[in-house]
Structure formats: C-alpha cells, structure tokens
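Worksheet: one structure, shown below.
Omission of a single protein chain aside, the complex is shown with its protein chains in their original locations.
We call the chains A, B and C, going by the order they appear; numbering starts again at 1 in every chain.
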Amino acid sequence: MNNNNFTPVKSGIYKKDEINLSNIIFSLKNHPKIKDAGSILTFTGIVRNTSKEGKLIRSLEIDAYEELANNSINKICKEIKEIPGIVDVIIIHFKGVFDIKDELVHVIVTSSHREEGFKALRLAVEKYKKEIAVWKKEVFIDGSSDWVH
Amino acid sequence: MNNNNFTPVKSGIYKKDEINLSNIIFSLKNHPKIKDAGSILTFTGIVRNTSKEGKLIRSLEIDAYEELANNSINKICKEIKEIPGIVDVIIIHFKGVFDIKDELVHVIVTSSHREEGFKALRLAVEKYKKEIAVWKKEVFIDGSSDWVH
Amino acid sequence: MKVEILYFADFKDITGKDREFLELKENTVEGLTSKIFSKYNPLKNLIWDEKIKNLKGNISIVINDKLITDKNKGDVGLTDGDKVAFLLPFAGG
Partner (left out) sequence: MKVEILYFADFKDITGKDREFLELKENTVEGLTSKIFSKYNPLKNLIWDEKIKNLKGNISIVINDKLITDKNKGDVGLTDGDKVAFLLPFAGG
C-alpha cells in the first residue's frame, strides 16, 4: 500500500474551528499502522453552561502560550505512544472565544485493543488538563468573569 | 431555543456506512440538553488485521438478529442514561461485510463531566460486546474462516 | 403445525438460508431440533450435547423475539406460526 499520501494531523494549539474530529479521523485512516488498530477512542471537551461552582456561563475564552503548550502536548503524545498497543495519540486544543457547546479540545487515541486505549485516553486527558500552558476565562451571564487557576 | 428540529440519531443495528460519527455528533449538538454537557466521548471499533489468536485477517462479516439486538441496545442505553451526569448514550452497530480498518461500531457518551463519561463509555462498550445479538466471522488470508463465539 | 426458523451466523452458513418455514409433527423445541438435524446434519454438532442428550448449555432459544429461560429447553412448547431461533454466544464487533 502506498502511504506517501499520509499527511498526519499535528497535535497542538489551533484556532477555534480550524480543524474538526472528521478531519482528524479521516487522516488517521491513512496512518501507516492503522491496520494494527481495532479501537479509536475520542474525547471532545465542549463548553458547558455552568462553571464548577454552578454559576451560569455565557462564554469562554482560552488563552495559550503556544510554543510552550505545543512542546508539552508533543511530550504527552510521545510518552503515551510508547505504551504497548498504542498506535497513535493526537491532542488538539483550541484557543479563542467560545460559546456554549463549542468544541474546546479533541483527544484521539488509536490502539490495537480497547483496554490500553481507554487507559491511554484517560491519561492523555488528565495530562493535558494540567500540563499544557493554556488558561480558561469563564464569562458569566451576570457580566462578571474569572480566569480559572 | 427552538428544539423542534432535533431529530435524534437512533441507537441500533445499521447497514455498513449507513451513518458516520460526524452525522451522530452533528445531531448531538441539537440535543435539548447539550448545554449541560462538557464531555463527548466516543469509541469506534474498526477491523484490525489480526485475530485475537494472531491470525492474519482479510475481512470480517457481522450478522445480527436485528429485533433482538435493537432491544438489547436500547436497554443498555436506557440503563446508562439513568446514571447521574449522563446526557445521552448512542450505540450504533453495523452489519455486513467489512475490510480492514472499516468501522464496525460507534458508542457515543455525552456527559456533564468527563469522570462519569469515561465510566459510562467503558460500561456501554463492555455491555454491547456481550449482550447484543450480533456475531462476527473472521475471514483469514489463508481462505479459512471462523465465527467467533 | 408450521414454525418459522431464523438462521444466523454459523446456522446461515450451514443451511445457506436466512430463514425457512418447517412443518413439525411434535410441538416442542425437541421436535424442531430433530427436524433440523435430519435436514442439516452439521447443525447437530453445533448445538447438541450428546452426553446430556440436550442442547448445549451456551445455546439460547428465542421464540417470537423473546429469549426463553426455561431450564429444560427441549421441552419448551411451540405453537403454530411461532418464529424460532437458536443462538450461539454473541460477539460484538
């Protein structure tokens, strides 16, 4: 099979709506090792209408230190790809201003079997939440706002 | 907001390629409770090039007792939707003849937070694997074949 | 008495059919199994346990889309027009 046409989706910080899950999965199907995969797991974080404290949210802003965040994202992906059975890991984090139900982040784990895929997806999600240089501002419907730390 | 236009994707047995993940997620965005959701998790089972025993696979066939399988799928979805924080659960299982890397099944769990989503997705996957009336025939590259039981 | 029998997976490969109507003399599951074993000999090996003279433990019977949970499966009664299927253990994709 000719895999010369494979243009992998790069993990990293993207502008809002710059890429979607279909684009990513379409690209994945041309991954040189896709034949070894039996499981594709995805996590998409979307904007919920309430904060953790239960305040009603109007919109969300994501700021990112792109160079640093991209380095951390690539490090997380590299680490997780080393787990046996993992075929590919992609983390896409968006920046910009978001409305309720807009997509903020995609994590995609492709693996031989589902067991290692579930573990790896969870690990990737917990890691990006803490380790990448992005910040989130919640803008509430009362007009106030807060950067979450 | 006017939710009259919401036509939910129904869980159940579908013909190969009759629906895809984009269709499902597009529909989900119009779910009347999508504003309560912060997490969309998906599992897609695809045809791997080896059986559990390591034999090389050429293709896969899925047969289904549709009435019975649809009943079990709906029962699984209903049960899992009752878990607090779960907004929606969709299980799509395809039937037909499949090549390597073709999509066999989609499970989509939408939830307020990721914690309950991860648990529910795993539960839904383990349940459909055992509880729905579908069968899988592995056709090997040596020409032999086996229904998996 | 006539019943409809549905064939899935291995059954479909052995019989070459999705379903068919069969005329039965005896109105029980055992009557139906005798009939299909005489018509499709390889089905016997697939679902019959000669030691216990009964269906194998992992074979389910479904009548009119309802799973039968009776212990002695052979004794389960059939009615004219019933839709019956024997099912091997499932395996999702």
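The rule is simple: contacts are C-beta pairs under 8 Å (C-beta built on N, C-alpha and C of every residue); 3 or more make two chains touch, one makes a residue touch a chain.
If you're wondering where the values come from, they're calculated on a predicted model, not measured in any experiment.
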| item | value |
| --- | --- |
| Displayed partners of the chain not shown (whole complex) | A |
| Sites on subunit A contacted by the missing partner chain, in the whole complex | 45, 47, 60, 62-65, 67-68, 71, 93-94, 98, 104-105, 128-137, 147-149 |
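Here, only the chains that are shown with their structure count from here on.
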| item | value |
| --- | --- |
| Whole-Å separation of chain centres (CA-atom averages), subunit A against subunit C | 49 |
| Centre distance in Å when subunit B and subunit C are each reduced to the mean of their C-alpha atoms | 28 |
| For subunit B, residues that touch 2 or more chains besides their own | 45, 47 |
| Subunit C residues counted as touching two or more neighbouring chains | none |
